[in-house]
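Excerpt of the complex: some chains, original placement.
Residue numbering begins at 1 within each chain, and the chains themselves are lettered A and B in the order written.
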Amino acid sequence: MTAFVRDEWYVAAYGREVGRELLGRTVLGEPILLYRTEDGRPVAMSERCVHRRFPLSQAPSRLDGDRVVCGYHGFTYGTDGGCVSVPGQQRIPRTARLKTYPVVEQDSFVWIWIGDREPGDKLPPRAPWMDSPDYTVVSGMEPIDSDYGLLVDNLMDLSHETYLHGGYIGTPEVAETPITTEVDDAAGIVYVSRHMDDAECPPFYAKSTGVEGRITRWQDVEYHAPGLYLLHSRVAPVGSPGPNPDGSDPHAFHVEVVYGITPSTEKTTYDFWAVARDFALDDQDITEFLRTNNHTVVMQDVVALNVLQKSLDTEKAGYQELSVNIDTGGLAARRILARLAQTGAEQPAAPAR
Amino acid sequence: MTAFVRDEWYVAAYGREVGRELLGRTVLGEPILLYRTEDGRPVAMSERCVHRRFPLSQAPSRLDGDRVVCGYHGFTYGTDGGCVSVPGQQRIPRTARLKTYPVVEQDSFVWIWIGDREPGDKLPPRAPWMDSPDYTVVSGMEPIDSDYGLLVDNLMDLSHETYLHGGYIGTPEVAETPITTEVDDAAGIVYVSRHMDDAECPPFYAKSTGVEGRITRWQDVEYHAPGLYLLHSRVAPVGSPGPNPDGSDPHAFHVEVVYGITPSTEKTTYDFWAVARDFALDDQDITEFLRTNNHTVVMQDVVALNVLQKSLDTEKAGYQELSVNIDTGGLAARRILARLAQTGAEQPAAPAR
């Protein structure tokens, strides 16, 4: 099992999921309650009542203004986690307080900080395409019944597109084309690039871009360990001019694929997936095509990872894997995750707020 | 997990459930076979065949007169648990004998004694309203997927009625009104009383009694640890005379709520619930209203306790609770249960009969 990395930001939800209904999520094994105050601010706190541990996201628990009322005995909490009402008595015990969690709403995500220290100046990594007017986005979330490390492995090695996603986003060139890998250990970022100069255009891109014939296809992965994965995908007809020195790139189609990878429990993971495009922004048909198609691709991964986890659960301890060139990025990601998990475990914990 | 208390009586079934079909129940982790002899006597014995442990309540196991025939190889047992027939041979091994259990049928329940000693003179506690001509009863049994201690907690602290059963039996006054608690350690009984002098009448009582306007509402709990819970509920219009010195109380409506709390396994419990009333005895509409309504209330508890147990199962060992005034009765019950469990564990076991 891949160790959890604490003292980091994770995607807890899309902003659109956090509203005036109580939402329960489990992040790194911690049960979290999410909701939005009347003035629109997302808040996160422990999802278990201090009294008898009743789960606060479960009916008949409810919001009363900005306060959370436990559905079992009515213990009531403010947005700072402090208990403000106890049944049958006026005095509120001093220790009647839910742990709260730092929250940032950014790039359409509600990020949560899980850890023993405060985030201080550290902000979540960016995915600006998610709510940019220059992009149209389709997105969703799928729970996976696997270790989050299996999802990291999956995304770091896109050669699987040829086999698991054949007929959708995979063509023979993806598996055949060598990758280059760079690691920024200090920043905890792994870069994996695969540039195909002359490749078959998979249906996913042919239909959405209108390109006919063979393409130049670039896949530039940027994994911000532990929780954010970006795939900069560039598609252009073979022979088109490349990007300009100033970074503009008018002859190509760009798709920014964004994954929030959020460990829930040891063997369950939230897979937040999004596809942002810079073309056909208002074309509803293409939006629906990409939504359906990408959901299919995500579910191919979900099914495969669920099956893989079940298989691994039957393996004897100390089973062997065999790694090859395509695994360079995934192995780099594993090393960074192991180091970050170790670092967190070694540093003395500051009191949680 | 709440420790099991052995050497005590438990409700194994309603008398109406025990007949000429083999009934299997698991009480304190022990698999029990229940049936009624041809002359009407309930008997209880181990539910596992001595031969290969086949469960005797499972088809094609069957009754042959008063004898139980194992459905696998035909080992046959009398009501005293002794084996009377073995396939393929005349000789019956001396050790071919099922453990039997003391049984008492009382107050519509079939009580079973689980323990290492004999009950001697000790009889099950009483709930005489269950089959009194002066009362009409609705009752049922719901299995709960939780530690039985969670059900004890639930019933000892009725302030939860306001939140979990709002709109049914809960009104604001229940949670607001202080309780008084008394403990009879020697007898193993906890008393919790809440007397509301001027309270809203919840629909449950308004509809069944016909009382309009505000009420005097008394809740007098009497928990006979470990297995019987009684709630003496008294409802009268505000201003009505109280009970007479002789105990008669003609101006009030009385509801006797009875729970048999029977631990099945460590995390499953049988919840035998009953509501006996001393008014509108022959009114079928009110009977059906109370049956439906009380079943709904019981299921609100069942759902909440199932959810709570699942939540607790994900808590780290040593998780904290916070107890307040309303928990006085529940904490007293926990102390008695812990003491009784400890006492049983310390006493040397006499041979079971």
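Please note the rule applied: a contact is a pair of C-beta atoms (placed from the backbone, for glycine too) under 8 Å apart; a residue touches a chain by one contact, two chains touch by 3 or more.
This is a predicted model, so every value here is computed, not measured.
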How many copies make up the whole complex, given 2 shown? 3
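What we mean here is this: only the chains that are shown with their structure count from here on.
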Working from the CA atoms, figure out how many degrees subunit A turns to land on subunit B, in steps of 5. 120
Can you work out the whole-Å distance between the CA centroids of subunit A and subunit B? 48
So, in the complex, the side of subunit A touching subunit B is made of residues 26, 29, 31, 48, 50-55, 58, 60, 69-74, 86-89, 93, 95-96, 265
Going by the contact rule at the top, pick out the subunit B residues touching subunit A in the complex. 153, 157, 159-160, 162-164, 166, 175-179, 304, 307-308, 311-312, 314-315, 319-326
